[in-house]
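Presenting chain A:
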Amino acid sequence: MKTSFLPMVSAVLFSIGAIGVLIRRNAIVILMCIELMLNAVNLTFAAYAYEFRSMTGHIFIFFVMTVAAAEAAVGLGIVIAVFRRNRSSDVDDVNLMRW
Partner candidate 1 sequence: MDPALLQQVVEAGTKVALVVGMVMGAVTYMTWVERRVSAWIQDRIGPNRVGPAGLLQPIADGIKFLFKEDIVPPHVFKPLYILAPALSFVPALLGSAVVPFGDSIHLFGRDIPLRVADLNVGILFIFALSAMGVYGIALAGWSSNNKYSLMGGLRSSAQLISYELAMSLSVVGVLMAAGSLRLNEIVMAQGELWRWNVFTQPFGALIFMTAALAETNRLPFDLPECETELVAGYHTEYSSMKFAMFMMAEYANMVTASALMVTLFFGGWQVPGLASLRLPALAVSLIQVAAFCLKVGFFLFLYVWVRWTLPRFRFDQLMDLGWKVLFPLALVNIFWVSWLILKGWI
Partner candidate 2 sequence: MEMILINGVAFVAIFAALMVVFHRNPMVSIIFLIINLVCVALFFLFLQAQFLFAIQLVVYAGAIMVLFLFVVMLLNLRHEEETRPGGRIQWTLALVGGIGLVGLLWRSLRGRLAGPGATLGGFPDRFGNVEEIGRLLFGDYLLAFEASSALLVVAMIGAVILARRNES
């Protein structure tokens, strides 16, 4: 099965996620775009694992998922804590340490 276009798909998904992180101001949507980027990376690992017939790629994906879950949980905890203070989830309002 010809899977040589899958790293391209993953590159497109990664760039879309990167654009999302740069453009959006809602903290939760930024976290979602980070998850999008992590998934694109997982797809690249899976495509190359299929290509080189090596299961090391799968193990990598397993650990990336673990880290993504931990990071999503902590990130959302931070968003909730910030929301309680600012009443908004806009990242532009987190500016107490600006000059």
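Simple rule for what comes next: contacts are C-beta pairs under 8 Å (C-beta built on N, C-alpha and C of every residue); 3 or more make two chains touch, one makes a residue touch a chain; residues count from 1.
On how the list was made: all candidates are chains of the complex that A comes from, given by their letters.
Because the structure is predicted, anything quoted here is derived from the model rather than measured.
Asks: Quickly now, which of 1 or 2 touches chain A in the complex? Give its number.
Replies: 2
Asks: Name, in rising order, each residue of chain A that touches candidate 2 in their complex.
Replies: 1-9, 11-20, 22-26, 28-29, 31-33, 35-36, 39, 42-43, 46-53, 55-56, 58-59, 61-63, 65-74, 76-81, 83-84, 89-90, 92
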